[in-house]
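A protein chain is absent from this complex, but the other protein chains hold their places.
We call the chains A and B, going by the order they appear; numbering starts again at 1 in every chain.
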Amino acid sequence: MSSLQNDVILAVDGLSVDIATQRGTLHAVRDISFEVKRGETLCLVGESGCGKSMTSLAIMDLLPKGATRRARRLAFAGEDLSRAGARRINALRGDRMAMIFQEPMTALNPAYTIGNQLVEAYRLHRKASEAEARERAVHLLGKVGIASAGERLGQYPHQLSGGLRQRVMIAMALMCGPDLLIADEPTTALDVTIQAQILRLLADLQRELGIAMVLITHDLGVVARIADRVAVMYAGQIVEEGPTAALFGNPRHPYTRGLIDCIPVPGRTQPGGKLGVIPGVVPSLVGDVRGCSFRDRCAFAREACAAAPPVHRAPDGQSWRCILENAA
Amino acid sequence: MTDTTLSLPEAPEPSPAMKLLRRFLGQKAFVIGTGILAVIVLLALAAPLIAPHDPYLQNLDLRTIPPVWYEKGTWAHPLGTDQLGRDYLSRVVYGARISLLIGVSVVVISGLIGTALGLAAGYFGGRVDLLVTFLVTTRLSMPVILVALAVVAMIGGSLWIVILVLGFLKWDRFAVVMRSATQQVRSLDYVAAAESAGASTTRIVLGEVLPNIAPHLIVVATLEAASAILLEAALSFLGLGVQPPLPSWGLMISEAKAYMFFSFWLIAIPGTALALLIFAINLAGDGLRDVISPEGRA
Partner (left out) sequence: MIGYVLKRLGLALLVALAVSAIAFFLLRLSGDAATAIAGEGARQEDIELIRKTYGLDRPLVVQYVEWLWQTLRGDFGTSLYFKTPVSALVLDKLPTTIVLGLTSLGFALLVSIPLGVLAAVYANSWIDRLALAIAVVGQALPNFFFALILVMFFSITLRWLPVSGSDSWAHFVMPTIALGYYVAPAFMRLVRAGMIEVLSADYIRTARAKGLPARSVIFKHALRNALVPVVALTAVQLGFLLGGSVVVETIFALDGLGYLAYQSITYKDFPVMQVVVLLLSVLYVLLTLLADVANAWLDPRIRVA
């Protein structure tokens, strides 16, 4: 284990995010732990509101007002971010760790040109000249597949389509050659055809540049294609985690199984045949949440589920949080 | 897909707890504002009972007696007397009547004009809208105080002239707010429903549109009343508004100007009364706006 320590770029241990609401404290993320190795892609999957976005914002220290994070340890390249000051965080953000957001339409500042926004972080972190930074920007715009990159630098965000803007966001995140890239549903707001292009681009760049990536998505099809490992989140907890092939081949948690059953498989799913549906709704995360939070929707629920479920680990690296020791 | 459970903290506003607090504070402002306003209105209504003297009675032997908190002050004239020996408390109390009368009357006149124009523009759109927008732009480009001064100078000043002139000049904000509010309401489903159900234009405007914009109307009215009161005071201060011997606060300040070196309180008292009244109206208006639309901005 200790020999692997250097390979771990991000180690999250016991991260929680609380949000103050009118009805009480909302426990958006509850004591989650995971690791991302250098050059690896981890997908965080789950339904809306399961806390996956909050997790990513908490890592980057970008939580909105009213949301607070706690963690036993939030190690980035061995350095505990949960104890780092704002100045240190700013030095890492945009340089060693970068983020891409869900909404390319609003994530770029309407008042400044693409070029201006691209060079900013590079000039700040690399102390580079304007000319050097622009050269780097043109290079990266080319890399993310934007033609006539030089011209684009002088354009404003509103002159670009959503897909182009997301490419610009990706180029912007890569400016300083980060070790870790967090992508929070980077394709959700885009057209379906563009979605595939952007995902392929992300996957290719990740492989080529050897960046570690945390990709947040609710789309299991995406996960199957580009993830090395998967963490399934439900109601603020990671309920199952493991290598992609193992998790898809042998889902251990009833929720994971339910999610996978919801994917239509060409050839196997008969037209008009029934897709899997998980009945019920996600429980409220306001106030104390006890026991397995999936038990109200789970076909295998029993009385013991009212207590906190144990975490099982399989030799292949798969782990799951359920009273069931084997596949449901 | 959007995060439904987590959408709250990601919204522009701070946490819901702070929002509640802010709304509460907004209500507090409203409570304080209306409280002060109510006291001033009561004082104005009960002026004959409260005023210790006739506000017009001159006594040249008792000129510029300072208020009681000065060494030479006397309880016979709690706020002293002015340069003509008139009891200052009585004049200030009767002065409230003038300011309130101005505020209410001007708003009634300008509110009627502005609301009608704004409703017409917002409801009919097209050429009517263009015309009203043009009228508003033209009106806005002429400084109210300047036009009012000129007209009052030509016709001659009096309380009612001032009210009429200001009433005919200050309808612009009503028109602007009404116009956009009507446009908004008009695009709502229930107006379309009323229209398709064959309701007449007048009925839709009076029955459906007006009640929905009434809250906005009230907010504009409070702010415009404050502005009208300030304008009357300024006109009277310049000698081209309410004429002597009426105890308009602006006029009182103007008359006391020559004495400000020795008796600054002659200016400070009506000035403070004026500021307090405006403060109360603005506070009530702001509070009201917060209560009506908590997310609304100034």
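For the reader, a short list of remarks on this structure follows.
One rule holds for everything that comes next: a residue touches a chain if its C-beta (ideal position, glycine included) is under 8 Å from a C-beta of that chain, and two chains touch if they have at least 3 such contacts.
Keep in mind that what you see is a predicted model, and the values were worked out from it rather than measured.
Within the set A:A11, A:M99 or A:L259, the residue that contacts the chain not displayed is A:M99.
Remark: the omitted chain is touched by one listed residue; of B:P48, B:P143 or B:P245 this is B:P143.
When you scan A:A77, A:A91, A:A196 or A:A224 for touch with the missing chain, the hit is A:A91.
Note on the undisplayed chain: of the listed residues B:V68, B:A199, B:L238 or B:V291, the one touching it is B:L238. Although one chain is hidden here, its contacts on chain A can still be listed: residues 60, 62, 64-65, 86, 89-95, 98-99, 101, 103, 106-113, 117, 120-121, 124-125, 155-156, 158-159, 169, 172. Mapped onto chain B, contacts with the missing chain fall at residues 11-14, 18, 21-22, 134, 137-138, 140-147, 149-151, 153-155, 230, 233-234, 237-240, 250, 253, 257, 260-261, 264, 267, 271, 274-276, 278-279, 282-283, 286, 297-298.
Going forward, only the chains that are shown with their structure count from here on.
Measuring from the averaged C-alpha position of chain A to that of chain B gives a distance of 54 Å.
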